[in-house]
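Just one protein chain is left out here, and the rest sit where they should.
We just call them A and B in the order they show up, numbering each chain from 1.
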Amino acid sequence: MSTVFADDKAAYGGVRGDAPTRWIARHPLAALAIAVAVVFVLWLVLAPWPTGFEAVFGRKRLFISALFNGITLGGLYFLVATGFTLIFGLMRNVNLAHGSLYLFGGYMGYEATQWTGSWLLSYVVAFVCCAVVGIAMQFFIFRKMEGQDLRQTLVTLGLSIIFSDLMVWVWGGNAIQIDTPDWLSGPIPTPIVVALKSSGAPMFLYYPRVRLVIFAAAVVLGVGMWLALHRTRIGMMIRAGVDDRDMLSVLGFRVQLLFMAVFAFGAGLAGMAGIVGGTFQSLSLGEDSHFLLASLVVVIVGGMGSIPGAALGALIIGLSEQIGTVYFQNYSTVLSFLIMVIVLALRPQGLLGRR
Amino acid sequence: MALAQTTQEGPLGIGAAPRSGELAQWVSRHGPILLLGLFMVLFPIIANDFFVRQIAGWTMILGMIALSLMFLAGYGGMVSLAQMTVAGVAGYMIAVLGVSSLPKVSLFWPWWVAAPLAIVIAVAFGTLAGALSARTEGIYTIMITLALAASFFYLTLQNWPIFNGFNGFTTIPAPYFLGVNWGGPVPLYYLILFFAALSYAVVSYVSRTPFGLALQGARDNPRRMEAIGYNVTAHRIAAYAFAALIAAVGGILLVWQNNQISPFSVGVDVVINLLIIAVVGGLGHPIGPFIGALIYVILRTFALDALVAVGLDGRRFQTLIGLGFLVIVLFSPDGVVGLWRRFSARVRGNGGRNGL
Partner (left out) sequence: MSTIAERIAAAGTGNAIELRAVSRFFGALAALTDVTLSVRPGERRAVLGSNGAGKTTLLNCVTGDFPPTSGTVRFFGEDVTTLPPHERIRRGLRRTYQVSLLFQRLSVRDNVYLACRGVSRGRFSFIRTRASDAIMQSVTDLISLVHLESVADRPVGELAHGQQRQLEIALALAGAPRFILFDEPAAGLSPNERADLVAILTALPTHIGYIIIEHDMDVALRVVESVTMMHNGRIFKEGAPREIEADPEVQELYLGGGHG
């Protein structure tokens, strides 16, 4: 990395003011296009579709459920990617073992539900287990190779290979599903009209309760994290560290505590996401690299080191995968990679990333 | 470091014609590598087909593709995980354009059309991957190229019209020309040896050319490179193109060696293994990737049996690989080549610059 000069420091730590307003003022056309797109999507979701429209785009029910699946999958991706992006932003450590932490958390949560029967308690177990692993990684290994980002990344690569092999050893190669607790299972009605009955009465969308609840939890968590980063002292320190790594030296020895806290938190989130993933989908061999890749793509699209970027990227990738499955069957995964390539070509730092 | 030779050596390097008076000096400087070359030429005489094909052949092919990674990472500071994918693109193209067991997909063009075209397409792909990642700095490259590699894997897995999806291509023959069936173990061995030696020599030579030095300058300090007149992004993209050429040739040899290609030839684990090969061998010297490949191929071939023989679970092979990799990364960041350099430096008590 190039040296940052005294005069240039402000480039990374400058006051930003009310960014959205300034952005709109600078890009009126783009802002208008986004506004039109938002209105169009709202219409797509809320209004019953005209018949001609359905002829082209298929049943509205299909679209709406793809939309909902995409958004809730985005919530899951956000849970995984946000820890990844924080760890990367603060420590410049591309944690290639992040997918392993996800899978490990899922397995630990599965064991916890088997032993205690409590789905909620399993989140605590998964968080604590993964956080401990994260702290151990930071304390025993990365602390000793600070500033050597390539070496740290290679270490995470070695760890991910070992972790994944050990997890196959313990839990085997078969898929494991975590049962949804009774109080969350089954669909609930939503106020969204998917079609009109012949009598003209509207038919409403029914959607799995657990997905909506988990998505709401992800949103609450995201907002909470944003508040913590912007309103608390430790959050300020983290943001300052992400923006300007020279600021970290001011913290002295406490920088290690901060690193461990962030690593623990990011790893713990990945672990909790493992339970969500085990409930939504399943846990099996290969899911670790699947979610590592998803995190990579989400973070590249959204902007490296940025929490709102992770949220935006997760939403885009979740939606593209699910809508892709409905409309471009054979190329659903390729579609999200295509989005990534386009973002990289036009805005290498990611949609909400800064240089 | 390996890079600490001086520019004065320029005219003496491999590839430049040494004048007769300097020949002895040239030979003595490159003594070890010339001896190794001689050994490799004679190898089929002393070894059976299994060692020629399964050990030496694979080592040189994986070494070449890892050399392409080493060139970018060691000289350019760009750890690209897309090099295996570049090789895969070339391999797929030789199957699509040339001969395979799938007449519906393959075009059955002769090898002398298919192979150059496959290389061109793979180099274009590698250059594009470079253009996408060269504008970001350092460690981002790993993320972006890993994602690109994964996207190619999923593309081959999901696309049937061109890549024949899950199944890929089988029975892809090596060419037959000059009256030789190059698919036979020994002819193929010499074909691979020729290209492996050529790519090693070219990379060694290029490292001391203006292009190679500029790449190392951009690795050490891209901002300063701009401030002395270099277009760093253009240099990086050119480096990706050059590296892609080596990987593409390696990819074609890989398919001729293996007679088949499928998505699992370009899977994420394969991509990661290639990085492991390059890192374990050492990113500081072009011989590193070949050493790494040799270690990897030997482990892959024998470790399972060895593990079982000492009473361990043979299925824990991956853990063994991971542990070995960790040990190297933790204790010798410049790989086996670095270990050797430090060892020979200690023995001789000098800076160890001429370790290889």
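Brief remarks follow.
Basically, a contact is a pair of C-beta atoms (placed from the backbone, for glycine too) under 8 Å apart; a residue touches a chain by one contact, two chains touch by 3 or more.
The structure presented is a predicted model; accordingly, all values stated were derived computationally and were not measured.
Residue B:Arg208 is the one among B:Arg208, B:His285, B:Arg316 or B:Arg341 that touches the chain not shown. The residue from B:Phe51, B:Tyr230 or B:Phe317 that touches the chain not shown here is B:Tyr230. Looking at subunit B, the residues touching the absent chain are 1, 3-4, 6-8, 10-11, 13, 16, 205-206, 208-211, 213-214, 216-217, 219-221, 223-232, 235, 238.
Just so it is clear, only the chains that are shown with their structure count from here on.
Taking each chain's centre as the mean of its C-alpha atoms, subunit A lies 34 Å from subunit B. The part of subunit B that touches subunit A in the complex is made up of residues 79, 132-133, 135-140, 142-144, 146-148, 150-151, 154-155, 158-160, 221-223, 268-269, 272, 275-276, 279, 313, 315-316, 318-319, 321-323, 325-326, 329-330, 333. On the subunit A side of its complex with subunit B, the touching residues are 1-2, 92, 94, 141, 148-151, 153-155, 157-162, 164-166, 169, 289, 293, 296-297, 299-300, 304, 330-334, 337-338, 340-341, 344-345, 348-349.
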